[in-house]
Structures are given as structure tokens and as C-alpha cells.
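Note that this complex is displayed minus one protein chain, with the remaining chains in position.
So that you can tell them apart, the chains are marked A, B and C in the order they are listed, and the count of residues begins at 1 in each.
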Amino acid sequence: MKRIYMDHGATTPVDPLVVDAMLPYFTDKFGNASSLHSFGQEAALALEQSRKMIADSIGAKTEEIIFTSGGTESDNFAIKGIAYRNSGKGKHIITSTIEHPAVLNTCAFLENEGFEVTYVAVDNDGIIDVESIEKSIRDDTILISIMHANNEIGTIQPISDISNLARKKGIYVHTDAVQSIGKIAVNVDELGVDLLSISSHKIYGPKGIGALYVRKGTLLQALAHGGGHEHHMRAGTENISGIVGFAKAMALADERIVDDTKHLTHLRDLLIKKVMDSIDDAYLIGHPTKRLPNNVNIRFRFIEGESMLLLLDMKGIAISTGSACSSKSLEPSHVLTAIGLKPEDSHGSLRITLGRGNTQEEVDYLTDALVEIVGRLRAISPISGKKSSFTVGSTPDM
Amino acid sequence: MKRIYMDHGATTPVDPLVVDAMLPYFTDKFGNASSLHSFGQEAALALEQSRKMIADSIGAKTEEIIFTSGGTESDNFAIKGIAYRNSGKGKHIITSTIEHPAVLNTCAFLENEGFEVTYVAVDNDGIIDVESIEKSIRDDTILISIMHANNEIGTIQPISDISNLARKKGIYVHTDAVQSIGKIAVNVDELGVDLLSISSHKIYGPKGIGALYVRKGTLLQALAHGGGHEHHMRAGTENISGIVGFAKAMALADERIVDDTKHLTHLRDLLIKKVMDSIDDAYLIGHPTKRLPNNVNIRFRFIEGESMLLLLDMKGIAISTGSACSSKSLEPSHVLTAIGLKPEDSHGSLRITLGRGNTQEEVDYLTDALVEIVGRLRAISPISGKKSSFTVGSTPDM
Amino acid sequence: MYNEKVIDYFSNPRNVGDIEDADGVGEVGNPTCGDMMTIYIKVKDGILTDVKFKTFGCGAAIATSSMITEMAIGKTIEEALEITRNDVAEELGGLPQVKMHCSNLASDGLHAAIEDYRYKQNIKK
Partner (left out) sequence: MYNEKVIDYFSNPRNVGDIEDADGVGEVGNPTCGDMMTIYIKVKDGILTDVKFKTFGCGAAIATSSMITEMAIGKTIEEALEITRNDVAEELGGLPQVKMHCSNLASDGLHAAIEDYRYKQNIKK
């Protein structure tokens, strides 16, 4: 069976060129970058070259890049690191209701530790209102953490407007750029942020490696204690093969971003149009244009996401859903709730995140599969087709 | 030039079988283990199989293994996780003066946070006295963290005796087994510990991955917040290729441990004898028998470690030194200081950590190189050969 | 996540549909929590001669509805009332822990259909 992967928001295959770049660092140039001998110096060189590649890509200085084990660690590091180090100045943090759990759960943890967090709401398209951030700023606000692009609905946030506000008041700004990096331009000075999280496995690099950009002069508490690695900010023997792969993936993303954007935007808009044209009671979720070029999120009334996901999987297509039934907590996606969807509407949502390797034929195949599957599930749904005694409070006009 | 790697305490080359095991998880089985579709389920399966392999190897239950980014993170996690979660019970921690910086600097950090730490001393061989641990126990002691085997001098500590003490008093025991794993038997029940740190890159596995064993029922605070990964204890998309490689490395280590031990012990003892026989004023550091099968640590009077290391490196041999001049802090090794070596004696120490691939010929080559290099450096040393006005307070009887 | 049997009952659901002249109809669940099912039964001489379902919900919800129709057909009303959520899960070879309660409403649905049947019988009397 042909397998079609359309879940690039969850993770991506590692580019074969990235694997090639990594391979020597397993068996041959395997040294510990802290060692003085030639094996170590080889590793140290690769480490610093990779750091420079990543810094260059986002317009940062080399020493402003700290390698971490991934996006989650970067988010934890940024938020806890600022909170603990600057708690003398204040204990108030501003974030949004649609952040990734790595941000939201870190904030929730800090609330238990005596910090106060304001969760700014978003509009029905999933865009944050800069004014409401402005209104939330207090004298004791030390950090604003707003994601660059949302992982579920792909909406892109006005980060530079937020940074402009924050800079005037001396408040640090962190942005989670895990989903935006490699897909839209990410430049730390244009965004105006002090901290920025990235993760390798979302951009055709290996899992288990990421970075935190920390603007020079930012007061941040170290997260991991030990050897003096990463300027004493993040101890642990450096994952050289991972770092080399990550840097290669960044370089490839930069090389390809114009082509990728064109390709992905085309497929995205084609997919949306095809689905809308061929399936009734289907609605696009999120902003029509301020969204990542590869993100499609659609909800289908009367049926549930997990069952769609499973039937698509049987046809070899991998996508994801915001349905509660697919999550361990049995809560519908907090993002869909935050943009005002009722639980019963969140249940029927599918997220399709396209990738570099997807084709128009695959989009056609997906659309055909969806037509069949949505029809099949609606046929066995007690709330579709015939009048039901259930009251289905859906919001089709959103 | 032939390159001889004898710094396996710092890191090891990845076994080609381990690379083979990892490769499919980059480009082919690349799914995110949290995804419901077949790509995700493939990854989830690999994750759980790997977890079981690692659990089996150390006699743990599958759910007692939490994957981390390496030994440093595991040490940080164990100590901070116990400290924060159990601070209601007490704020006293016992460790030793010869722990890895990942433990010592975490303890120092906790001292700043209001915890109290007792650093138990070791004898001149580098062995911890169980009685002095017993004497250090207080009513508010919540954790004892003592390493299984030391990374510099290879001494093996009486962990099970310490656990016996601790268990009676309801105190958690953590051991850093980063150096011992794969080289001597490590079984969590025989050691009687509640937490145990391991790292993949010391056992011919990839860098950037490790694990923390956490005995069921242990009260531990989560370190990274985010998605519900690793039983909500350590968020972050799982590094599947790294985890698969780590598990494969553990399995290979288990398979080979009898042969490895024989081979390494033979080379170790041969190397010690040869050096002692052919170089004057050279002394073994650490315990003669209670030491890792692959660890040799020798000090040479009148000369300095970094210069020996560099000259050996020019002959293609990679080793390490406890000399201050090789460290960023310009302090001599805290371990050598802890076992009573004067700074001037620490300066001349070399650590040779043998590996699976080293041969008797390489040991011969190293010895010959050492004879030449030690001679050469002593010839230009102002304190060797002739009476000098410097007072050299060395302790040759140790 | 799901075993093969669950996947089979989910993707080839048995006894889907409604029964026009059903003797009893049970509706359980609600759209907010993401699972709703309707169970239709035909009863003759105290025996369930036909059972059909319609379900809105995840894989487990569809598979358990599908399974319970098979389990119920041919049973007496008393026997059918004894079928529990656990029985359905067991018959399917097990369900993921997280699905045990929320998406395993099928036995509730069957019981509701039988209630409805009994209620209607009482009215007829």
C-alpha cells in the first residue's frame, strides 16, 4: 500500500542529506567536544560550525545559540530561566490560550511556584490581539511568551508588534518558533524577541535536538547543572551528530524555503478548495491567509475525528485530529476551544500538515479518500441525515 | 597516522550495529510516537520495545525507565526531582566529594535554593566510607546520591551497603551509574537504589540520550513540562532513533560484558605493569582492584598532564588528564584533590580509559610513547633531574 | 493502539443502521463528550431477534457498538441485560485503558433500548 504522510506538524522524515551529514559523527568523528585531543577538537569544530549555521539562519550571533534536547526543553528553559532569574523584578508572565503544552504546562507549573500568569485570548481565527497584551502588562510583568505560529491551526502571530510594546517597558519576549522555522522567515531582530525556541525534528532534522536563542545580555537561569557546556547554561555532553544534522536541516530549509513555500501554499489552497467543493458541512478552521503554508485544518460536522483518522490510516494516509478522543486527557484541543469552537465541533476536526515531499496526486488521493470516509461515517452517524432527538449545537457559520 | 582512542571514559564510538539499528528511524520509521496513525504506532512500538530492553538489562520494570537527553539530565532530574518533591519532609542531601559535576553542581545549585548538602569525604584510594555516610544522616535527610563508579579514577563504591542504611530510614538513594553501566553488573535491586542515571554515549551508543531509573512509588517532581510524554515526568517528542540506538547498545553490552571484562582487565593490568616497570616516579591513582576494568590513572612526577596529552595526541593517542591546565576553571581535578593529592601531584596525572576495540599492540605503543614523552618533558622541566630552588611537595608514597 | 479485532469491528461494522419498526430504541452519550449511539432492538418471545446501531464517535465507540449487536442477537432480554462494558471490551480482546469508560457506552445503549422496550410493553398492557 502507498503510504502518504501528511502530518509534518507532528514530525518530519529526516532528509537523506541530513543523515549523510550525521553519519561520520557516529563511528568516526565521535569525540567528546570537551576533550583536548584531536578526536575532541574535531567534535568541537563541528559543534561550533553548526552553531554558526543556526545562528546565521536566524540572524543571531553564534554565542546566542544554546543547544537543547528539543522544542519542549527550549520552551521550559526560556520560561523557567527568565522567571527564576528575574523574580526579584516581578512574578507576572503573559502568554496566550493557544500555546503549545510545553509553554502552557510550564506556566501552570510556575503558577504553583508563586508566579502569576495572564492567558491572553485569541479571536475566532486564532489571532492574538496586541491590544489585549498591552492591557495585560503590569509593573511586575517580566516575560511575554507568544508562539510565532500555532501547531494546530497554523495561525501566525504579530510577534514584532508585541516585541515593540515589550521593549518599551523592559519586558523580555519569548517566542516558540518550532512550527514557523523553515516554513516562514524567522529573524530574531525582525521579530525583536529575546528568546526563541526551535526544534530539529520539525524541519527534516533528527529528533532529540533543538536550540534556544538567547539575546546577549538576557538574564537567564541555567536549566541543567554540570560540566561547563554551552557557556555554563546547559550542561551535558553535546549531541554532536544531532547538532550536525540539525544545522544541515536548517541550511537545507533556508536553501529551499522559496520553492517550499510556493509548493506548499499551492497544495494547501488546492486541498482546501477541493474539500470544500466536494464535501458538505465542512469548514476551514483558523485564519484563511495568516497561516503556515503547509497547514490545513478542517472540521466535518456529524462525525468524529479519530474515526476519520483511523480510516484514513487504513488507506495509508497519516494526518491528525483535534478530537478529544485522540488525546489522553479526553479533552478536546485547547486551541479549538480557545478560538470558540464548541466541543461537538472540535470533535470533527482534522489537521493536515503538508510537507516538502507531498504531491498534487496525493492531495487528490486524500480528497477522494475523505469524500468516501466522511460519507461512510455520516451514514452510520445517529446525528446526520435524519432528524435526531439529540440537539447538536454546532456553529456552521464560523 | 594510526589513531588510537583510549579515552572511553569521555565518550565512545557508536558501534556500527547500533548505527544500523538506528538508521530506519531517520528516514523510514520516522513517526512521532504520540501520533495515532501507523507512522506513529511504529515509533511507539520501537519506543516501548527499547524501554523494555533497557529495563530488562538493569532488572527494572518497564514503566520505571524515563528517557532523558543524557547522564547530566538524569542526574539533574533525580536530585532536583527528589529535592523539590520531598522538601516538606526535609531539605538535607548527602553526596560525596568525588561526584561528577552534574551531581556536584546540581547540589551546589540546591544549596542556593535553601537545601543543605553534606559532602562525604573519600579515602586515599577514592572509596567512600559507609560509616561516614551513616554519621551524616539526619532526621531531615531526604536523599543520598553516591556514584556507582568514578569517572576519573574508576573506583567502585559500596552502593548496596549505603542503600541498606538508607532504606531503614526511608531515605531515597540515587546512584550515577554512567561509568559503570556496561562495564560491571548493574542491577537496581542488587544495588537497592531508588534512582539510577545512565547515558548512552559511554556504552557505544549515540550521544544525546540517556535514562533515569525511578523505582515505582518514588516521589519525584517532573523536570520538563509539556505533552504527557514519559508518564508525564519528562515532556518532549521522544528521540526514537537515539532511544533505539541506546537500547541496542545496552543489549550489545550485556552480550559482551564477560568478554569485555576479561579483555579490558587484562589490558588494564598490563598497561599499569608496563608503565610502572619502565618509567620512574610514576604512581597509580585510585584503588588497585576496586576499579573499573578499563580505567588506568597514573601520575608522573615533575611534568604536567596537558603537555603529555598534547604530545601523545601528536602520536595519534587520545587520553585525558586531571591537570588544572586542561580544565576551563584552572582548578586541578576535584577528584584528585579529594583523594588527598596535592595540586602539584594532580598536575601530572593521565587518565587512560580503555575500550572494547583496544589491543595489546596499542598498549605497547602507548607505553613506548609514554617513555619517550615523559623523558622529553622531564628533560625540559626545571624541577626534574637537577636540584631546583623550587620546593616540590609531592607525595610519592601514595 | 487498538488491536486487530477492534480495528476489524470498527472498519467493518456489523449490524449498522436503524430498524424502522423497532420494539425498543436506546440513545446514550452526548455530542459534547464526543460519543453518541443509538441502539435499535427487535424482540420476539423474550428473545432479541435483531439489534442494530448508529454511532457518532471514535474507533472504540464504533467497535463496541458493533460488537454488542453481535453479542446481543439471539440472547434473552435477561441475558442481554447482564452484558457489561467489561464484557464488550473483553470480547474485543481489550481496549486501551483510556477508552474503557468514555467510548464504551454500548452496553448502556443496549440496556436503554431494553428499558424502552419494557416501557412500551407496559403501556401496551
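Please note the rule applied: a contact is a pair of C-beta atoms (placed from the backbone, for glycine too) under 8 Å apart; a residue touches a chain by one contact, two chains touch by 3 or more.
Bear in mind the structure is a predicted one, so any value in this text is a computation, not a measurement.
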Residue of B:Ile303, B:Ala338 or B:Ala369 in touch with the missing chain, whole complex considered: B:Ile303
For chain B, residues in touch with the removed chain: 302-307, 310-311, 314, 323-326, 328, 330, 332, 342-344, 347, 379-384, 386, 388-390, 392-393
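Everything that follows uses one rule, which is that only the chains that are shown with their structure count from here on.
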Computed distance of Cα centres, chain C from chain A, in Å: 40
Distance from chain B to chain A - Cα centre to Cα centre, in angstrom: 35
Centroid distance [mean C-alpha coordinates] between chain C and chain B, Å: 58
Multi-chain contact residues (two or more partners), chain B: 36
Chain C: positions in contact with at least two other chains: none
